[in-house]
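Once you've had a glance at the structure underneath, I'll fire off some questions.
For this view, one protein chain was removed and the others were kept in their places.
After this line comes subunit A, so read on.
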Amino acid sequence: MSDMLLSVRNLTLDIPTGSGILHAVRGIDFDLRRGETLSIVGESGSGKSLTSLAVMGLLGKSIKRSADEIRFGDTDLLKANNRVMRDLRGNRMAMIFQEPMTSLNPAYTIGDQLMEALLLHRNVSRDKARARAVELLEKVGITAAASRLSQYPHQLSGGLRQRVMIAMALMCEPDLLIADEPTTALDVTIQAQILRLLVDLTREMNMAMILITHDLGVVARVADKVAVMYAGELVETGPASEVFATPSHPYTRGLLRCIPQPGKTARGARLGTIAGIVPSLVGEVTGCAFRTRCPHAQPSCREAIPMRGTAGHAFRCVFADGALSEEKGVVA
């Protein structure tokens, strides 16, 4: 399938800590086709950023990454050396971060930082690179683009900086854009603008996007596929419409419960309204990590949990129906 852009199988991330190994991400699988938008949702600390950094090859040295497969286009990222990864980063895959205020280098002009990726990856003159920088600044909705090139990051607002970050990520027209909570640090009005911009640009450039977010309203509006992450595992994956219409995992349903009408969530609806505490992931982790908070937890939830559903819409629970009948029983 030449259509397939990114395949991740059994991605596992271990972090050594003082009190043992932190199993931050445990055996997650996902696929992304060209032009598709996958949204990864989950509470703070569930491993969303680590997962995206693992794909980019930007994990810190102390974090141990293993997987059965991480394939990006024709490249096997598990076998890729630094040189190959450098050629991909900023070129075929790009990333924007949660913190627009600190993600630009204070010592260099916007222009220098925008042109850098293009000059690194393409054999173009500075004039060409500058022209492209202006073009992209205009595309991300920055006025007086040419005069912005000589400005420094501290002269721009947070919203403008995030637009610059987006323009920077798009300089080489990547196949994959990873946006890690790109709007969390911004004002609510600006959040919507930035998000619309991202969606429009991915459509226009036929770019695949991994959009990491806390905001379920966003997911409902922009994502083709959803991956729900809980404590380092994917608990449910599937087409966004299906997951919202028939959420199968108790955690997903818990997340959606605060939403009156699935798919029409108020913007800014937050996750994490489910009672209980997330278990420690240090040391051996077995069974369903959600059992400390799940209303349907059984003794068998301590054992290995099978993946259920179809390849398209899968979830992980001891109940074949994700405890749905159980839940109705409780309600009735």
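Here, a contact is a pair of C-beta atoms (placed from the backbone, for glycine too) under 8 Å apart; a residue touches a chain by one contact, two chains touch by 3 or more; residues count from 1.
Note that in this section contacts and distances are computed from a predicted model.
Between the names "Elongation factor 4", "ABC transporter permease subunit", "Sarcosine oxidase gamma subunit" or "NADH-quinone oxidoreductase subunit I", the one given in UniProt for the chain missing from this structure view is "ABC transporter permease subunit". The chain omitted from view is touched by exactly one of A:A107, A:A275 or A:A311, namely A:A107.
Between the chain not shown and the residues A:R89, A:R148 or A:R291, the one that touches is A:R89.
Residue A:M165 is the one among A:A67, A:M165, A:L256 or A:L281 that touches the chain not shown.
Although one chain is not displayed, subunit A still touches it through residues 56, 58, 82, 86-91, 94-95, 97, 99, 102-107, 116-117, 120-121, 152, 154, 165, 168-169.
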